[in-house]
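Read the structure below first, then the notes.
One protein chain omitted, others in place.
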Amino acid sequence: MINEIRDAIIQYLKSVMKENDVVLALRSSSTPGILTPCILRNKADLDQIEAGFFHLNNLAVYLSEFFQKENRLSTLQGYLYVLCKPCDTKAVTQMISDQQINPNKLKLVVYACEGMADMKKVKNEIGLDKDIKAIDLHLTELSLTLLDGSPLSIPVSKVISSKCLECNKEYHLTMSHVFVGDEKKWKSHPYSIATAENKVLLQDQKKGKDLFDQLKAELSACIRCNACRNVCHACFCSDRCIFDKPKMTVGFLDKEISPIDNILFHMIRFYHVAPNCTACGECERICPQGIPLSHLYEYFHRLMQESLDFSAGSSDSMRQAMLSYRLGEDLV
Amino acid sequence: MKTYQISKSQLKQLLEPYLTAETQLIAPSLNPLGLISFNKIQNINEIALNTSIPLKPSKSYLFPESSSLVQFDEKNPHLLESDISQKKQMLFGLRPCDLAAIAYMDSFFSSNISDHDYVQRRNNTLILGVACEYPSNACFCTSMGIQPGTSIHADIFLVPSGEDFLVEELSEKGQEYLASISKGWKEASNETLATQKNEITEKTSSKLIEKIDLSKIRGRLSETYNKDFWNKYSEACIVCGACTFDCPTCSCFDMNDSMISSSKGCRYRSWDSCSFADFTLHASSHNPRSSKLHRLRQRILHKFQYTVEKMDQWSCTGCGRCIRVCPVGINTRSILKDAKEALGE
Amino acid sequence: MDETQNKSLSYLLNPAHYFGGITFLFLLIQVFTGVFLFMNFIPYVSEAYQSLIYITNLLPYGFFLRTLHRYSAFGMIIMCILHMIRMYTTGRYLRPRDVGWVTGVVLLFITLLVTLTGFLSSFDGFSQLVLNGMADLFKIGRRDFQSLLSINYGLHLLFPILIFVFLITHFSRIARPKVFPSSSLSFIFIGIMIALSGLFPIAPLPDSPNLPSGDFSPMRLFIGIGIAFLLLVILALLPYITKQKRIYAFVDEARCTGCMYCSDVCPKKAITEKNITKNGQSFQVATVINSKCQGCGICVGACRSSVIQLENHKDEILLEEVRKVWIEQTL
Partner (left out) sequence: MDRTNTVIAFVCQADKRKKLISSLKSKYPALRVIPVICIGKLNPVIIFRLLMKEARAVILVGCEPSDCHFREGVFFSERRFFLAKEVLKGFGLNDRLLNIIWSNPGKDALVLKQFETFMQYLKETQIEKGA
């Protein structure tokens, strides 16, 4: 299937990759519709790279592996090329300002992204009793073959993820990067159907007790598998988290899985993440229990922008909101 | 063991006794978050049988996420045995892969050291299996030697044939339960049952994406310990633990005390996962499985190697949940294929 | 002593909080009255005593100024000592407030010298006796110790300037220096001073100074000054001698992610980053400079994975305190 963005990326990487450079990109996994992040070290593997409509993952979370964490490759001599959607660049900028990555060994490959798939919507289209055997994108049609071999085609507009509908098609990067694809054409028609400002959130419709009851019902489905914590670029202390405190130092947070503890877990996680959350939506996408976490991170993202006028990932030198103050703002 | 043929309306009769106050009926249904999962059923037509298996197994009804085992109070030091809910429950709508998983969990929890908490819940539970007609693209039960159409691990096994169900008794508990409610049910011959089962097995296994022949590498997986195909997967893994919590045969748990006051509290047990950072963290803060590679490899080798050595059975039933739930698309089937290739099969 | 005062008087009236302020108030009275005395006092050997008589007997309110000058000198010394005692008892002399303590001790020494030179330059009986003694010591004739007198007078004017110089550093060490006592308190003390100097003025001077008998060997004076100096040096070194139980923050380097939130938040800039290498890879972790750390714990509040803790004030202990306090209530 022709995917000219992917070929342009591969062609660019082939031209610029030197001897011990490393590429962090995505390749197809044997589950249809989902790509697996991969680290490619030599030119021959570059052809496995996939990009475009199924690029759901935000690869920024792997970058801290390269520079700070235990099993890292920080003995990296060459450069690290990272395949990024424009909305992932905010995550990379925020991690640089949190000193989790040093940018001078990093080169971002940003490409003209026309939106990404939302696999939940695809599943709803197919119905709960059938499943996908193979899935492919033909210009504006998703062509699927189901398990019993019957073909099905769904228009892209039906399954594009809601985050992309608000994309204003711009990104700002100060570190070294390259844009693959025609930037002017890409910027010419932004989606931005529902602009972020007038979005009505759950916290606007409900207040107090019934908001608490609804969130409690949703969060009681949580099985505390830590997937939302480990996939989040803003939750960068993933294997040194306060919830993983070793038993010898009496951690004051129990590992009990009960509605109250789940709320406490998410409350503490969003308290930590609120200043540097770039609302990339990864935590909601991958939650095995389907918990609508957008009810929470949308609220905190908007809160940071409105009351502290701080948008995460906007500049890699400005530290996050909790590390600065303005005289006389008397917030509390 | 008799088999009956019942219509859809008579199915209500089969499940009715478990809809009373002191009992609970657990079956797959659409939960408020829009996913199919095992929930407590209020009335029969909520049950959704014609879907692929729920993402979260019924494990949490036998081995709950966290249950308080013992309550203690230093001031008057006696151990209050925590009262496990005596509710009789029926697990309905389990497919052969889930039934095989429950059989493994039974043998795990009540082998030489029997786990009081699990055994008590298990004795209160009546298990009704259903033949599987709607596999997902991640299923590989046939590669693990399980036929989607039949199973021997349930108390009662239903085989859908057109509009009706063939009900097969498999255990004394099932026979005794059926004896009490099967008034006026039409008996069915074993042949029709067997042919219906084979037909379903053929139809479903033809739908599966692939079947891997693991017989040659059974018990030889530890030779792939230092092979480098593991890096391909561990570099992508984010060690989150979703695969282990959604796996019907993962039985690791962690014990902790939750103190209400400095003298009163309860010791509870909650699920733990080998992917978590502090699973094998020693008091000296040395961690033998510190890197992601160690943890991913441990999960696969435990399922396909160590249980074969110890209990001479796979502890994976091919339900495919770990593949469907993985945020980064790590596919257990492709790991097994790479292992086969690395062993030169 | 501190608690009882707090309870009895409201915060504003309690003198204990303003000892330092009152000393400064007396200093200002001294300077104010000193300027008037300076105008009428002639430091020549021949006319010194005459000008003194003129001030006390003839100048309108002259005697009042002199008594006020003398009494507030005593007041200043007493208040200064009380201020020091209070600072010592409330432990406000330990590091990092030691600079305030040392400058305070120097200020006390200079005040003593000023009062000494003040008495000598008044050239009445006692001062002449001492000056004669000094003249013998320096082998100059008893008659012409004009040089001694002018040196003494010069010092008496120089030292207050020195006091103000040290006061600047003394006040700069306090976050919000309460330089002046509260208005009500200062009126009270000025009132007392005026009443005292009004009721018990200095006796009018006789025409010629009556020289007390006997000789006064200046060696005793110098020994006295020497001992006072030694005592004050020991007093100044007190903060560095006492073993201080100070609380530092410390970082559990195995769990630190190197995000440096704590160093951004530390008011004393006591946390910097440091690179440690563990099995071949280099990490950036936070490390605490103990000399700068004041044990306020604001870094503990900023750290996400609660890796930085105060030495024996761990977060877990806080929770134990909640439970302990809870138990106390129910017993």
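When the chains are written out, they are named A, B and C in that same order, and each has its own residue count from 1.
Note that a contact is a pair of C-beta atoms (placed from the backbone, for glycine too) under 8 Å apart; a residue touches a chain by one contact, two chains touch by 3 or more.
Model, not experiment: these values are computed from the prediction.
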Review point. Which listed residue, C:Ile77, C:Leu94, C:Leu129 or C:Ile247, touches the chain dropped from view?
Key: C:Ile247
Practice item. Decide which residue listed in A:Leu63, A:Cys287 or A:Ala321 touches the omitted chain of the complex. Key: A:Ala321
Point to revise | Which residue of A:Ala44, A:Val200 or A:Leu331 touches the chain not shown here | key: A:Leu331
Exercise for review: Quickly run down the residues of subunit C that touch the omitted chain.
Suggested key: 2-3, 6, 11-12, 175-176, 247, 265, 267-268, 294-298, 300-303, 306, 310, 313, 315, 318-319, 321-323, 325-326, 329-330
Point to revise | Absent chain, residues of subunit A that touch it | key: 203, 206-216, 242, 252-253, 260, 263-264, 266-268, 270-271, 274-275, 296, 299-300, 303, 307-308, 321-323, 325, 327, 330-332
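Going forward, only the chains that are shown with their structure count from here on.
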Point to revise | Chain whose Cα centroid lies nearest the overall Cα centroid | key: A
Review point. Using CA atom averages as chain centres, what separation in Å is found between subunit A and subunit C?
Key: 61
Revision key, fill the gap. Between subunit A and subunit B, the Cα-mean centres are separated in Å by 31
Point to revise | Contacts with two or more other chains, residues of subunit C listed in rising order | key: none
Practice item. Give me the residues of subunit B that touch two or more other chains. Key: 285
Review point. What residues of subunit A sit close enough to touch subunit B in their complex?
Key: 29-32, 34-39, 57, 61-62, 70-71, 120, 128-133, 147-148, 217-218, 221, 223-227, 229-231, 238-241, 244-248, 254-258, 282, 285-286, 288-292
Practice item. Name, in rising order, each residue of subunit C that touches subunit A in their complex. Key: 255-261, 264-265, 280-284, 302, 304-307, 314-316, 319
Check your understanding: Across the complex, what residues on subunit B touch subunit A?
Key -> 31-36, 48, 50-52, 55-56, 60, 65-66, 134-138, 207-209, 232-233, 235-236, 238-242, 244-246, 254, 256, 258, 268, 270-273, 276-278, 281, 283, 285, 290-293, 323-331, 333-334
